[in-house]
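Here is subunit A:
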Amino acid sequence: MEIIISNSSDKPIYEQICMQVKSFIMDGTLSAGETLPSMRALAKDLHISVITVQRAYEDLTRDGFIETVSGKGSFVASQNREFIQEEQLRIAEELLQKVAEIGRSHGISLEQMTNILKLFYEE
Partner candidate 1 sequence: MRGLIYKDTSIFFKSIDKKLILIAVVAIVLLIFNAGIYAGLFASVMFAMTIGMQNIMSFASDEKASWKKYQLAMPISSFTVVASKYVSVLYTVAISILGSIAFNGLSSVIFQNFDMLIWLFSIVAAFIIPLIWTGICLPLTYWFGFRSAQTMGLIVVIPMFYFVKYFEDGPGISAMLNSAYSYMIVAAIVAVIIFGISLVVSTIGYSQKN
Partner candidate 2 sequence: MDNNILVQNLCKQFEDFSLDNVSFKVPKGRIVGFIGENGAGKSTTINLILNELNKDSGQIQVFGIDHTIPTVKENIGVVFDECNFHDVFTTADIEKILKGVYKTWDSGLFSQYLKKFKIPTKKTIGTFSKGMKMKLSIICAMAHRPKLLILDEATTGLDPVVRDEVLDLFWEFIQDEDCSIFFSSHITSDIQKIADYVILIHRGKIIFEEQKDNLVYNYGVSKCRKEKFAQFSADDYIIHRTTNMSVECLVRDKEVFKKKYKNIIVDNATLEDIMLFYVKGGTSCED
(Lines give C-alpha, C1' and ligand atoms only; values in the text may rest on other atoms or scores of the structure.)
Protein backbone atom coordinates (compact mmCIF):
# COMPACT_ATOMS: atom_id res chain seq x y z
CA MET A 1 0.00 0.00 0.00
CA GLU A 2 1.66 3.19 -1.15
CA ILE A 3 0.30 6.34 0.39
CA ILE A 4 1.45 9.70 -0.82
CA ILE A 5 0.76 12.77 1.27
CA SER A 6 1.14 16.39 0.41
CA ASN A 7 2.20 18.94 2.96
CA SER A 8 0.88 21.80 0.88
CA SER A 9 -2.59 20.41 0.27
CA ASP A 10 -5.58 22.07 1.87
CA LYS A 11 -6.71 18.72 3.15
CA PRO A 12 -5.34 17.66 6.52
CA ILE A 13 -3.01 14.71 6.33
CA TYR A 14 -5.31 12.29 8.16
CA GLU A 15 -7.97 13.03 5.55
CA GLN A 16 -5.53 12.39 2.72
CA ILE A 17 -4.65 9.01 4.22
CA CYS A 18 -8.31 8.21 4.73
CA MET A 19 -9.22 9.02 1.15
CA GLN A 20 -6.36 7.05 -0.34
CA VAL A 21 -7.05 3.97 1.76
CA LYS A 22 -10.74 4.18 0.87
CA SER A 23 -9.97 4.39 -2.83
CA PHE A 24 -7.58 1.42 -2.57
CA ILE A 25 -10.34 -0.57 -0.93
CA MET A 26 -12.93 0.42 -3.46
CA ASP A 27 -10.82 -0.21 -6.54
CA GLY A 28 -9.68 -3.56 -5.20
CA THR A 29 -6.00 -2.77 -4.51
CA LEU A 30 -6.72 -3.70 -0.94
CA SER A 31 -8.94 -6.72 -0.63
CA ALA A 32 -11.24 -7.73 2.20
CA GLY A 33 -9.36 -9.19 5.16
CA GLU A 34 -6.00 -7.81 4.03
CA THR A 35 -3.81 -6.41 6.87
CA LEU A 36 -2.94 -2.77 6.96
CA PRO A 37 0.46 -1.62 8.20
CA SER A 38 0.57 -0.91 11.93
CA MET A 39 -0.08 2.70 12.90
CA ARG A 40 3.46 3.16 14.08
CA ALA A 41 5.02 1.65 10.98
CA LEU A 42 2.92 3.84 8.73
CA ALA A 43 3.77 6.92 10.80
CA LYS A 44 7.42 6.08 10.46
CA ASP A 45 7.25 5.50 6.71
CA LEU A 46 5.34 8.71 6.09
CA HIS A 47 7.39 10.66 8.66
CA ILE A 48 4.30 11.90 10.42
CA SER A 49 2.91 11.77 13.92
CA VAL A 50 1.41 8.48 15.03
CA ILE A 51 -1.57 10.47 16.28
CA THR A 52 -2.32 11.50 12.70
CA VAL A 53 -2.34 7.89 11.56
CA GLN A 54 -4.42 6.94 14.57
CA ARG A 55 -7.03 9.50 13.59
CA ALA A 56 -7.07 8.28 10.00
CA TYR A 57 -7.53 4.69 11.14
CA GLU A 58 -10.25 5.75 13.56
CA ASP A 59 -12.13 7.53 10.78
CA LEU A 60 -11.74 4.53 8.49
CA THR A 61 -13.09 2.27 11.24
CA ARG A 62 -15.98 4.60 11.92
CA ASP A 63 -16.87 4.63 8.25
CA GLY A 64 -16.76 0.86 8.19
CA PHE A 65 -13.81 0.43 5.85
CA ILE A 66 -11.43 -1.22 8.27
CA GLU A 67 -11.55 -3.12 11.53
CA THR A 68 -8.99 -2.95 14.30
CA VAL A 69 -8.40 -5.85 16.66
CA SER A 70 -6.32 -4.82 19.65
CA GLY A 71 -3.08 -6.76 19.70
CA LYS A 72 -3.52 -7.96 16.14
CA GLY A 73 -3.66 -4.80 14.06
CA SER A 74 -5.98 -3.38 11.46
CA PHE A 75 -7.40 -5.03 8.38
CA VAL A 76 -9.83 -4.29 5.60
CA ALA A 77 -13.44 -4.93 6.56
CA SER A 78 -15.54 -7.25 4.44
CA GLN A 79 -17.26 -5.21 1.77
CA ASN A 80 -20.45 -3.55 2.78
CA ARG A 81 -22.48 -2.33 -0.17
CA GLU A 82 -24.40 0.29 1.70
CA PHE A 83 -21.30 1.89 3.10
CA ILE A 84 -19.66 2.05 -0.30
CA GLN A 85 -22.71 3.55 -1.86
CA GLU A 86 -22.98 6.14 0.87
CA GLU A 87 -19.37 7.06 0.30
CA GLN A 88 -19.86 7.42 -3.44
CA LEU A 89 -22.95 9.52 -2.84
CA ARG A 90 -20.89 11.83 -0.64
CA ILE A 91 -18.28 12.22 -3.37
CA ALA A 92 -20.97 12.94 -5.93
CA GLU A 93 -22.50 15.57 -3.65
CA GLU A 94 -19.14 17.32 -3.36
CA LEU A 95 -18.79 17.40 -7.11
CA LEU A 96 -22.33 18.63 -7.62
CA GLN A 97 -21.69 21.43 -5.14
CA LYS A 98 -18.77 22.54 -7.30
CA VAL A 99 -20.95 22.34 -10.39
CA ALA A 100 -23.57 24.50 -8.71
CA GLU A 101 -20.95 27.09 -7.73
CA ILE A 102 -19.68 27.30 -11.30
CA GLY A 103 -23.23 27.59 -12.62
CA ARG A 104 -24.18 30.34 -10.16
CA SER A 105 -21.06 32.43 -10.63
CA HIS A 106 -21.10 32.21 -14.41
CA GLY A 107 -24.81 32.60 -15.07
CA ILE A 108 -25.47 29.05 -16.25
CA SER A 109 -29.06 28.13 -15.42
CA LEU A 110 -30.14 25.11 -13.38
CA GLU A 111 -32.10 23.86 -16.39
CA GLN A 112 -28.96 23.88 -18.55
CA MET A 113 -27.02 21.96 -15.93
CA THR A 114 -29.76 19.39 -15.42
CA ASN A 115 -29.89 18.75 -19.15
CA ILE A 116 -26.15 18.10 -19.26
CA LEU A 117 -26.44 15.70 -16.36
CA LYS A 118 -29.31 13.90 -18.09
CA LEU A 119 -27.18 13.46 -21.19
CA PHE A 120 -24.37 11.88 -19.14
CA TYR A 121 -26.80 9.52 -17.42
CA GLU A 122 -28.20 8.35 -20.75
CA GLU A 123 -24.82 7.60 -22.25
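Keep this in mind: contacts are C-beta pairs under 8 Å (C-beta built on N, C-alpha and C of every residue); 3 or more make two chains touch, one makes a residue touch a chain; residues count from 1.
The candidates came about this way: all candidates are chains of the complex that A comes from, given by their letters.
All values derive from a computational prediction rather than experimental measurement.
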item	value
Candidate from 1 or 2 that touches subunit A, complex-wide	2
Candidate 2 partner contacts - residues on subunit A that touch it in the complex	12-14, 40-41, 43-44, 47, 49-52, 55
